[in-house]
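With one protein chain removed, the remaining protein chains of the complex are shown where they sit.
Take a look at subunit A:
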Amino acid sequence: MKKIIIGENIVKSFRKLNEEHNVLNGVSVEINKGEFVSLMGPSGSGKSTLMFALSGMDVVNSGRVIINGKDLATASENELSDIRRKTMGFVFQQPTMLKNLNILDNIILPSVRDNQKNKTEIVKKAKSIMKRVGITGLEDRDITEVSGGQLQRAGICRALMNNPEIIFGDEPTGSLNSQSSQEMMDLFSEINNNCTAVMLVTHDAKVAARTERILFMRDGEIISECRLPKFEAKDMDDRVEEVMVKMREIGI
C-alpha cells in the first residue's frame, strides 16, 4: 500500500509563560493511500497540532514529516504551498472562507491560482462538485447568505477542486447540528470511496465510528489505535459502541 504521509518522531512545542510545553511528544504515524482515518482525544491532547504538522502547515521542532517521498524539512516555502495546493484539501471546523468572495469564487480559489486559462473548465467542475454535495444554486451567494451546513459543504467542494490525494478535516462537523453532521459524514464516506484518503480530527464518537482507522491521542502521544471494517449504515450503532468501549478502556 502506497504511503502518502509518513510522520516520524514528531515533536512540537509551544512557548507559554516562558516555558516550553511539548504538545507532541515524538509521535510517529503513517497514512496510506485511500485510508479513512480519524484522530480522537480530549481537548489539548494534540490532535489538531498533529494534523497541522502532518499537512506541513506547521513546522515541527524535531522528527520528520515525509509527504509522497518529500521530506518537508528540505522543502521551500513555495514547495510547501505547492504540496498543500496539489496533494491536499482542508475542511475546518469554522467555515474558512474569504469574506469578500461569493461561494463559487471561494470554491475555485485554489484552482485558478495555477490555471488561469481554463476558467470555464474550472467553473464547470466546481458546479458539478457543488451538485454532488447538494449546494447547487448557491454560486452567487455571499458567504453570509447561506447556512453553516451549506458553508461546510462549500468548504468540501473547495477541498476537492484539485483532486487531492488526502483531505484533512479539523472537527468538520463541530459547528453543525446532528442532521447536517450526518450528511457531512456521508459526503466524507463518498469521497473516501473514490480512493481519496480522509483524515478527520474529532472528539465525537459518532464521527470516529464512520472511519476505518481510529488513532487515540492523549498528552501529545498516540496511545492506542482501533481498526473498523468498511462502513455500512446498519452497523452504525455497533461501531459507535465499539469506539465508546475503547475510549473507556484507555480512559479518555
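The working rule: a residue touches a chain if its C-beta (ideal position, glycine included) is under 8 Å from a C-beta of that chain, and two chains touch if they have at least 3 such contacts; residues count from 1.
Keep in mind that, in the parts below, contacts and distances are computed from a predicted model.
Trainee: Select, from "Sulfur-oxidizing protein SoxZ", "Sarcosine oxidase subunit gamma", "ABC transporter permease" or "Catalase-related peroxidase", the UniProt-recorded name of the complex's unshown chain.
Mentor: From the choices "Sulfur-oxidizing protein SoxZ", "Sarcosine oxidase subunit gamma", "ABC transporter permease" or "Catalase-related peroxidase", the unshown chain carries the UniProt name "ABC transporter permease".
Trainee: Which candidate, A:Val123, A:Ile223 or A:Val240, sits in contact with the chain we can't see?
Mentor: That would be A:Val123, which touches the missing chain.
Trainee: Touching the hidden chain in the complete assembly: which of A:Val112, A:Ile223 or A:Met236 does that?
Mentor: Candidates A:Val112, A:Ile223 or A:Met236; residue touching the omitted chain: A:Val112.
Trainee: Taking the entire complex into account, which one of A:Lys33, A:Lys70, A:Arg85 or A:Arg132 touches the absent chain?
Mentor: Looking across A:Lys33, A:Lys70, A:Arg85 or A:Arg132, the contact with the absent chain belongs to A:Arg85.
Trainee: Spell out, residue by residue, where the missing chain touches subunit A.
Mentor: Residues in contact with the chain left out: 48-49, 52, 57-58, 77-78, 81-86, 90, 92-94, 96-102, 104-105, 108-110, 112-113, 116, 119, 122-123, 126, 139-140, 142, 144, 158, 162.
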